[in-house]
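All protein chains but one are shown at their positions in the complex.
On to subunit A.
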Amino acid sequence: MAVVALKPGYEEAVDIRDRHENFHGNQVVYLHWEEHLSFCSAIAFPLPPEMPFGALIEELIPTYYGMHPDYQSVNWEQVEWKIDGKPSTPDMSKSLAENGVGHKSLICFHTPGLNGYRGSCS
C-alpha cells in the first residue's frame, strides 16, 4: 500500500537497521525448543553462515538449554527439526547456509516424549 508520509521519497530514504551486512559477517539465527516454555522465547545468536549445523547440538544447545531437567534425556536421533516453519532433516556436517538457514531464520526443534517439567510444557 502507498506510504502515508509528509516528505516525498520517504520510502527510498528508509534505513533498514537489521540488514545482513550490519552483523559483521554473521547472520542472526533464532533457536527454539518446542514445549519447553520455561525458556520464554526463541533465543537469538549471531552465527557465521558457514558454521556446521551440527555445532548447534554440540555447542549452542548444551550451553543454553543444558540446565533444563529434560536436556539429559534428549535422543538427538529422534529430534524433529523445522527451519522457518518447514519440517527439515538437516545434514549435521553441512553448513547452516547449505541447510537453508538464512539471515533471521527460525530453527525449531521438537523432542518427542519430552514435553517439559512434569509434562507442563515448561
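Convention: a residue touches a chain if its C-beta (ideal position, glycine included) is under 8 Å from a C-beta of that chain, and two chains touch if they have at least 3 such contacts; residues count from 1.
Quick note on the criterion: contacts and distances are computed from a predicted model.
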| item | value |
| --- | --- |
| UniProt protein name of the chain not shown, from "Phosphonate transport system permease protein", "Phenol 2-monooxygenase", "YdbS-like PH domain-containing protein" or "Protein-export membrane protein SecF" | "Phenol 2-monooxygenase" |
| Contact set of subunit A toward the excluded chain (per top definition) | 1, 3-6, 10-11, 14-19, 22-24, 26, 28, 30-32, 34-35, 37-46, 63-64, 67, 69, 84-85, 102-106, 115-118, 120-122 |
